[in-house]
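Here the complex is missing one protein chain, while the rest keep their positions.
Up next, chain A:
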Amino acid sequence: MVDSKKSEEIKNDFITIASHQLRTPIAGIRWSLDTLLSKKTGVISEKQREVIKSAYESNNYLVKAVNDLLRAARLEEKGVILAPKLTDIGPIVKNIVKQNEIFARAANCRINLKSSPGQTKAYVDPLQIKLVIESLIDNAVRYIREKGKIEISLKTVKDFLILTVKDNGIGIPLSEQPRVFSRFFRASNAIKTQTEGLGLDLYINKKIIDASGGRFNFTSTQGRGTTFYVYLPLNSEVATKNKNQEANLSPESELATAKTIKKEREFVAITVHELKAPLGATKWSLEMLKSGKTGQLSSDQLELVDQIYRGNERLLVLVRDLLDLSKLQEGEFDVAPKPLELKTIINDVATAFKAEAKRKNLEINLPVFNSQMPKVLGDQNRVAQVVTNLLSNAVKYTPEKGRVTIMIKKISGSELKNLTGKISTAEINYTENKKGYLVISVQDTGAGISAEEQSKLFTRFFRGKNVLKSKTEGTGLGLYITKTIVNLHQGDIWFVSQLGKGSTFSFSLPIA
């Protein structure tokens, strides 16, 4: 196969795809905000600058959150992979301190790097250790109080080079200290000073230092400050000796692997949830800008703001889908079916697409509802999600002046059963409801789906080969989630499609 070589070049795993999908719109947003702030597209008012700045901060946090999430996920999946060599830590620390000085001065605090006599080399992976030191100094500055003081020193004691980062910041409450290195740990007093943060830094740092054959610990007094000690091995013998001790302490077992998988899913749920807040904040900032309340925008500026807005919307959809996916995997997806009238749901969903349909000059036809139309058993929000997804696909993939039609039909269980075999994509499982089913169909005059692609349409996005390459908005998770929701309602979903003519997606729901 031609494709097989290509997929070796770039991994098609969840983390790679998630990282790419998340970072692409984030980079677009970041660079657009940069360009707006640089005034290349025109002057901005003080109010506009404020709003753009706050969007910028949200975006910055998002970058950090995504990076931490991906690093931690990668560590858990593969363990720590290091390329250690004899590395001079002195210049690395000096450089990081220099980078942080402006930031520190803005917070009215001082960083004092004690010059270290003697050698400052250690046997570590320079790339990874740099990230560890960066995050320690960054954290020290972040949680410092006014007129804070951070002292950093390096010295060699026996087999180790010891890096000490001492601050006189808020400290860690004694009762919480045992949990400092666990995932998502955030000290109660830290949350008060700094609302943002995933609590992954120390967890990741510890893993990296342990795997390097070093040691990582701290002393802390609440209200007085914290000192972190990083012990880095001086040579490969020390590193190996310490790593082996570590390995003996925690033997790997299959049980542990299963536990890790479960943890990983919770992990995705928590982090993905964390991503929602900054996205919401950015959305509001952008709406402020667009509304003109903070001043008029030039057409170049408006174009950038629109671009940022679309990127943000794309992220919101992605984050929502990832969250749904992790809930589905956990079996925690809430579906509470009740007798439900479809009329309001379908009308509401269709209204949301009016503007987009008008822009593309599309005709949206709704079914005629009469009093004979029975109620179905459905969860109002989830059924709305299904209809939204199908309608959004139809509107997105139908070219200008096309037509989207929603239809509803009553059908018996045995009639449904007959569809299996008749329609290649229909695999009907639910036909037992005595009162029969309503079938809701969304028909479009769009591009259609090729026979080859039809078979994999409902699979999860990381199974698809072209997800990484495709530039169309959306996550490729939508239909997978949609199918799962329909199935949770004891209904089925299928479609018929012809390339160049259009597609009709249908799903069944049991009559109440």
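Some notes on this structure:
Following the convention adopted for this analysis, contacts are C-beta pairs under 8 Å (C-beta built on N, C-alpha and C of every residue); 3 or more make two chains touch, one makes a residue touch a chain; residues count from 1.
Just so we're on the same page, contacts and distances are computed from a predicted model.
Per the UniProt record, the absent chain's protein name among "FtsX-like permease family protein", "Protein ImuA", "Response regulatory domain-containing protein" or "Sigma-70 family RNA polymerase sigma factor" is "Response regulatory domain-containing protein". Of the listed residues A:Ala27, A:Ala451 or A:Leu499, the one in contact with the hidden chain in the full complex is A:Ala27. Remark: the residues of chain A touching the chain excluded from display are 6, 9-11, 15-16, 19-20, 23-24, 26-28, 30-32, 34-35, 38, 40, 63, 66-67, 70, 74, 81, 83, 127, 307, 468-469, 471.
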